[in-house]
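Certain chains of the assembly are absent from this excerpt, and the rest are unmoved.
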């Protein structure tokens, strides 16, 4: 199915802002084309580990960013941030499964298995279980997205590398993507940090130029059924 | 772009029948949906190496098979069969490039780099050159297909393995695919040969059941721009 004919897309993000870094321009394109776009934020920053305000701020920022991007609904799963390895695998699988069975997305975006953050890895693993094509169910298209400050910091030659095979043209939405990321004022860093606006822009330009577009987001297709 | 919205597809086959083994059911789906489907047969069986009639028979069989499948046109490139390593790389690139610039397919199917036959490997390499997205040109979607009696006979762990990420449902066209292959009477072998009708059927059933369909053809997506 062409991107612009997507009926319902679900983006699973370990932490608020991952969905914008990886798919912000694509989300806006999907919303513009009339798709229902849902975001699932997997974790919540616990007070003990992160202080009293981090979770609240993250949600406020996400609300603003998601409004920019035309997101239909944001789902907070409230698993403990930076501690998904303490959650039983079956518990996460079940929660993701419920979400997929409720929303019935035809298109699913998951974080990349090779990201250095264990929360990203475990989110990937549970999402792949929930997305199985058992009984003809499961999303028809599953993509992994890249996340600045996670994807490029792992172990070359030992952990999976992000080698994209899909490029979504975001020439018309890259500005909104960057505007949406600007809402995460607690997360923006000055260049040359990977989480700077300049680096987000550089990545979009590079991914775009690979396919002769002004800007693009790149993905690894994991499964398509047509 | 969804398969059924393809405007023009080009299947590059090293030898006649590869296109049917790898994409027969998909070709028929494409033709049914109104796409222009073109086949390029890369090689011609030389008289010296293969005897006087092999080339002629192959073309007659292909003509029948392609008629079954609703192919728009078949293009014979006439490079020497089982001898593509004696053809300069630039010569093949140029020929493939001309074909792509003439037909402007939005969807391209190429044989698999990991096939044991050197003709398949070299066809893949030149096709990837011709399909580059330079200047915004090149097909928007490029897939590698699998070929019974080639793909499963290479070197596990050393040469590329066929690990599909795309499944096209051929439940409604698998019978035509098998009928089309039946036209290649010079190529059919009795089971348990991989080139038997039984094995073609078994592969279609297996690939289908992976995504809960009666029959499917599986592919590796190499590039999609949308």
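To keep things simple, chains are lettered A and B as they appear, and every chain counts its residues starting from 1.
Following the convention adopted for this analysis, a contact is a pair of C-beta atoms (placed from the backbone, for glycine too) under 8 Å apart; a residue touches a chain by one contact, two chains touch by 3 or more.
Note that the structure is predicted; figures quoted are calculated from it, not measured.
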>> Copy number of the whole complex, given 2 identical chains are placed, is what?
In response: 6
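Basically, only the chains that are shown with their structure count from here on.
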> So what's the Cα centroid distance for chain A and chain B, whole Å?
Replying inline: 35
> Along chain A, where are the residues that touch chain B in the complex?
Replying inline: 1-5, 133-137, 165-169, 210-213, 221-226
